[in-house]
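Below is one structure, written out as structure tokens; the observations come after it.
Just one protein chain is left out here, and the rest sit where they should.
When the chains are written out, they are named A and B in that same order, and each has its own residue count from 1.
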Amino acid sequence: MKGRNYLLILLLVAISITALTGCSKSTASGQDIFEKVEEQGYIIMGLDDTFAPMGFRDNDGNLVGFDIDLAREVFKRIGFEVKFQPIDWSMKETELNSGNIDLIWNGYSITEERMKKVNFTEPYLKNRQIIITLADSDINSKADLKDKKVAVQNGSSTLDAIYKEPDIVETFQGGEPVLFDTNHEALMDLEAGRVDAVVSDEVLARYYISQKNPDDYKILDEDFGEEEYGIGVRKSDKELLDLLNSTLDEMRKDGSYEAIYEKWFGESN
Amino acid sequence: MILEVEGLNKSIGGKRILKDISFQMEQGDCLAIIGPSGAGKTTLLRCINNLEKCDSGTIKIDGSYLCKDNNGKSLYASSREMAAIRRKIGLVFQNYNLFPHMSVLENIIEAPIHVLGIPAKEAKDRALELLKLMGLEDKANYYPFQLSGGQKQRVAIARAWALNPKILCLDEPTSALDPELRGEVASIIEGLVEKEMNILIITHDMAFAQRVANKIIFMEDGQIKEAASKEEFFNSYQNSRIKRFVSL
Partner (left out) sequence: MFTYTLTLLPSMMKGLLTTLGVFFITLILSIPLGIIVSLGRLSKFKLLSKMVEFYIWVMRGTPLMLQIVFIFFGLPIVGITFDRFTAVIIAFVLNYAAYFGEIFRGGIESIDRGQYEAAKVLGLTPYKTFRRIILPQVFKMVIPSVGNEVITLVKDTSLTYIVGIGELLRAGRIASNRDVSLIPLALVGIIYLFLTAIVTGVFNKVEERYSYYE
């Protein structure tokens, strides 16, 4: 009897939660972003502040990074004050759609799946899915990955990318990649010699390698395709999307984008 | 009359524990209720101390009704009246129930300060006086776990006494004590009687009852079988069951 009561209550709770979340999409879009910015005085940009080099903190705790510099410049031109809100990356779309943040801008890869939930700007940075090995490795091409242990970040766009070439994945040792929670863990495992290669975002991997001894690593010429970073905004904020696109365009033309790129990635785009 | 009990009935779980109990205590009495275990003595004591509610009957303590029979149901005093009636009666538990986290002194002054509102200094002086009477003046700052059974009992008596009740009840005061300590308890109770305290004792220890009480009630099977002065009681053995019990 007792157990049955609980089950009933549980069922009711589950139903009401489903019902509530079902109508959640309407709440965030109630207010236009321009009214909101005027009201609160700033726009809120969500980012994962653990993501070097796109957005992270220096020793004094100040937010720095490629995306941060870019965003500061973009919003200076638009005339919005911008407030940076650290979020957990796994909650990013929830944060956006519940209105806690107004845009996601932090090495946010454009994928079809994500496009169902958010609107993306035009890509502002290209990012290859590169293959990294230790410098003395005998792996020189995708074909050489046969019977090797290959590490990838779980749930990442990289994982989607390698499965676009399932024939190659099948040749990996065990027929599938070794999954890690973060790219850093995957790269650390490579360093420890427990995996033979890592497939990762180029931006992140190059940053990682540059912080270590670059001579210890090798980046293969072949890659698993390219993806692009975009800025995510709510579906309803169409005007904001246009404004971001035109401002980024303007910055590309007057060379200010190039300057920020060089500051963070050294080589020219 | 300092205590009047009239037509008391009490059932627990469908079993009748007390059957039409009536008795009285006069000023200056030391009444011992004796009888075999399971006779209902402890339940009776708990009813008088309002730890159990009786089903029907009247209990009147020093002129105030703790409960009053109304067409076969006991009506209890309001909680405000209860607090006043409560002060007229004190109880020393069989296992003393001292507060383990408080020193001997703190155990005794707790109620005077927090129930009667007596200033701490005054309550302390009085407690030390009581401890002296109990021969425990050097144990004031001890904790209950550091005391022997007999010492704990004397602290429990002092704790109840500190509230100056009209009646002091003791539940089986000799049962947890070594035989040689029984005399000690007896002389303490005799001392209390001398100080004009009315005493109600529950016991199955005949020799003890014979020594301290002036009135004896014999209970068996939830009923009072015999109530008499000590002399009468021990001289007449009308009831063979009493005879058997007394000779134990």
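In this section, a residue touches a chain if its C-beta (ideal position, glycine included) is under 8 Å from a C-beta of that chain, and two chains touch if they have at least 3 such contacts.
From a predicted model like this one, the values you see are computed outputs, not experimental measurements.
In the complete complex, the hidden chain is touched by one of B:L75, B:V115 or B:A207, namely B:V115.
The chain not shown here touches subunit A at positions 6, 9, 17, 20-21, 23-24, 27, 46, 49-52, 56-61, 85-88, 90-91, 94-95, 98-100, 182, 184, 188, 207-208, 211-212. Residues touching the missing chain, restricted to subunit B, are 49-51, 83, 86-87, 89-91, 93, 95, 97-101, 110-111, 114-115, 143-145, 159-160, 163 (touch as defined at the top).
We take it that only the chains that are shown with their structure count from here on.
Rounded to a whole number, the gap between the C-alpha centres of subunit A and subunit B is 79 angstrom.
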